[in-house]
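The structure under discussion is supplied below as structure tokens; questions concerning it will follow.
Every protein chain except one is present and positioned as in the full complex.
Right after this comes chain A.
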Amino acid sequence: MRSPRTLEVWRLGTVNYLKSLKIQDKLVSERKSHQIPDTLLSLEHPPTYTLGKRRTDHNLLIPQSQLTKIGAELHYTQRGGDITFHGPHQAILYPIISLRSIGFGARNYVETLERSMIEFASMYGVRARAGNKCETGVWVGDRKIGAIGVRISCGITCHGLAFNIDPDLNYFEHIVPCGIADKEVTSLRRETDALLPKEEVIHKQLITCFAKAFSYDDVVWKEDPSFILDTKDDG
């Protein structure tokens, strides 16, 4: 009989992208040395474009100098995947979990992230599907509603997924999202007629779908976000 698996969840509100990277670095290190259990960060970012390890900045369609004019930042990261946009009303989950303890590789992990988002979308009557080969992510028809980009080091994950609740989709016009040129980006708002509850409720639902997909026995909701937001290494 396997030992029970616990997930600790921090709901952080809006967090600057660089700050979220620092928090994740610290948590990855703590998870590697078994100081913390599997941990999930639930948050949003201010308008931010990010690139993955392959640095595909040819998929940014406006000059970098224009970004401040549209109120956005740009960051290069070590995650997989292509260029994407994060912003208000997009729900982000950054799982810092040990894949070795569940015997998962990258493929199983990403497929389970996709399943979490598909299950969540179905709560609003939205029939989403996983992407085809080379189109990792979650789609409604040919419209992308959820994106994934992760990093795995020593079997510990960071970065994660982004699900469009009701972000300003115009920001996606300035990129070739995920490097896929001929497909649209969509949102839960666009795809459902259902009344959307408060975003806090929506985030909790997404987290619950994640916990279920990854078969956690216990979910611990951490109450004081300042505990990890006020990291000492903060710049």
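Going forward, a contact is a pair of C-beta atoms (placed from the backbone, for glycine too) under 8 Å apart; a residue touches a chain by one contact, two chains touch by 3 or more; residues count from 1.
Following the convention adopted for this analysis, contacts and distances are computed from a predicted model.
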{"item": "Record-based protein name (UniProt) of the chain missing from this complex, from \"Adrenodoxin-like protein 2, mitochondrial\", \"Glycine cleavage system H protein\", \"CIAO1 protein\" or \"Sec1 family domain-containing protein 1\"", "value": "\"Glycine cleavage system H protein\""}
{"item": "Sole residue of A:Ala91, A:Ile152 or A:Leu188 that reaches the chain not shown, by the stated touch rule", "value": "A:Ile152"}
{"item": "Residue, one of A:Arg79, A:Lys144 or A:His203, that touches the chain absent here", "value": "A:Arg79"}
{"item": "Residue of A:Val110, A:Ile165 or A:Ala213 in touch with the missing chain, whole complex considered", "value": "A:Val110"}
{"item": "Residues of chain A in contact with the chain not shown", "value": "2, 52-54, 78-81, 100-111, 133-134, 136-137, 148-155"}
